[in-house]
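Okay, structure first, notes after.
For this view, one protein chain was removed and the others were kept in their places.
In this document, chain identifiers A and B correspond to the written order of the chains, with residue numbering beginning at 1 in each.
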Amino acid sequence: MEEQLEPNEMIIHLGPQHPMQPGPFRLNLRLKGETVVDADIELGFIHKGIEKILENKTYLQGITIVDRICYLVALVNEECFVGCTEKLLGIEPPERSQYIRVILDELTRIQSHLLGMGEFGEFIGFVSMFMYTIREREEVLSLIDMITGARVTHSYLKFGGVRDDLPDGFKEKAIPVLNNLKKSVGDFEEMFHTDRIFRERTVGVGVLTADVAKNLGVSGPVLRATGVPFDIRKNEPYLIYKDLDFRVCTETAGDCFARVQVRLNEIRESIYILEQCLDQLPSGPLFPENTYYGRRTPVMRVPAGEVFHRVEDPRGEMGMYMISDGSDKPYRVKIRGPHYPTLQALPPLIIGTTVADVAAISGSMDGCTSEADR
Amino acid sequence: MDVTEILKSLTDTFPEVISEATAESEIRTRAYVDRKKAKEVCQYLKDSLQFDHLCSVCGVDYIKRNEFEVVYHIASYDHPVVLALKAKLPRENPQIESIVSVYWNANWYERETYELFGIIFKNHPNLKPLILPEDMLGEWPLRKDYKGFPNKTARNLV
Partner (left out) sequence: MGKVKEKKTSKSDEPSEEEIPGVITTTSNAISEFLKKTKAQDLINWGRKNSLWFMVQPMGCCGVEMISMGCAHYDTDRFGIIPRNSPRQADVMLISGYVTKKYLPALKRLWEQMPSPKWVIAIGDCSISGGPFYESYSTVQNIDKIFPIDVFVPGCPPRPEAMLQGFVELQEKIKAKKDIGTEY
């Protein structure tokens, strides 16, 4: 990037504060006229050092810190951390807790996809999409608020179960919201398919093929839009996903339009999963029987060992590698975020396109810079 | 592919390079690899055993044993087995060969491990800091004997 510039080339820095980014990162573009010749990304503007902080906190305090890796999908981050620790402890939560966790995971997936589509619309100038999806998202957030007590960072899961039971009458309040959401998703799909300007800006833009996507290491809706059916909920099922009936949504085109279509279909599948869970919810204890989990345990020593656990985040595959040395604080926690490889794959994709397409491509990746930086 | 088949094929092809290969469950295995041959093992895994997805590359500081470890987690898009390859490095001069030519997305993982621990990856195309500011290079924050943590300059704490 720092070589000698030719007469009609220039370098622009889309700096940390820019209207087309979900979080601060710097994108350096080298342009020849309007075409991008070279691109480079600088990260680290919201790096907090979570991996070092976790080495100084107990496991119970760690749940609150892990919440804040990606604030939009806090419950899935907690699920990964608590799942790792439960594997080290050798316990498994009872069925009712597993159903409650799946309900919360799918509600989180719905609201994350709605916000992702809304922000994509705002970056390319389609502001009405942003306003409509945020209005639907507020309804879903109020459902999550009813269960956990907070809108954004929850600290709701515990080792062996969940903190509190579902409130009374939750099913009666949830079913009208889900029916309304099914109708709204149909309206959004019609809005995307019939709007001519949206189709011209997204169809055929930022095309990825399956081989290139596998080589670049991406995962999540970006990979499923190229035709590869890779979903951790089907490959190595955790919690009760092996008992539920759902399908993996794929498309074949691989462009921005296909990624939006995959997210819409995934919202429909999540609503179907939620209806099954609310029907089959069993009654029972929240924590394992004859153990002290669930009562106040301020000091908890975890036996020595190491484990690698993966879950399906709305953006892709999230993993955590945890090493314990037998004390009450973890020895090393490595967080593998889902948006890190997708952001790394952005510069090869935008070489050769125009500046206006850069906003469309980077918006359709639906990123959260906070978890790339940690 | 089965876990036992994978481990058998790996230990048969590289008899003196792989040591302590264990299968922890049906989908998780672990093995130690000699640091000079890690790249060849990764190439063999990608070509013959369908391990084409690199999950992460990270470093761990074992200060009591006086060595570093670089851990590669390699998975596949077709079968659910995850293999954790570990390479031991001495603490005074940690160097290892980079695997960017085998897996393209190892680029940023190795840059981050370099700036947090000080492990040098040879033949890396662009080894410079990614997340930390430029003037914090050389402090290696994630080592166990780093002096600047915990930071105590906050004023209004209760």
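Couple of notes before you dig in:
The rule is short, and it goes like this: a contact is a pair of C-beta atoms (placed from the backbone, for glycine too) under 8 Å apart; a residue touches a chain by one contact, two chains touch by 3 or more.
Only a predicted model underlies this, so the values are computations on that prediction, with no experimental measurement involved.
When you scan A:Pro16, A:Gly227, A:Gly294 or A:Pro347 for touch with the missing chain, the hit is A:Pro16. In the complete complex, the residue from A:Arg151, A:Lys171, A:Arg199 or A:Arg247 that touches the missing chain is A:Arg151. Between the chain not shown and the residues A:Leu14, A:Val36 or A:Ile65, the one that touches is A:Ile65.
Mapped onto subunit A, the footprint of the missing chain covers residues 15-19, 22-24, 44-49, 52-53, 56, 64-65, 68, 71-72, 115, 130-131, 134-135, 138, 151-153, 370.
Subunit B residues in contact with the hidden partner, per the touch definition given at the top, are 132-133, 136, 141, 146, 148-158.
The rule is short, and it goes like this: only the chains that are shown with their structure count from here on.
Rounded to a whole number, the gap between the C-alpha centres of subunit A and subunit B is 24 angstrom.
Residue ranges of subunit A in contact with subunit B, taken from their complex: 43-44, 47, 49, 51-52, 56, 214-217, 219, 228, 230, 235-236, 307-308, 310, 317, 319, 321, 323, 332, 334, 336, 340-341, 344-345, 373.
Remark: subunit B residues 27-28, 52-56, 58, 60-61, 71, 73, 77, 80, 82, 84, 103-105, 107-108, 129-133, 141-142, 149-150 touch subunit A in the complex.
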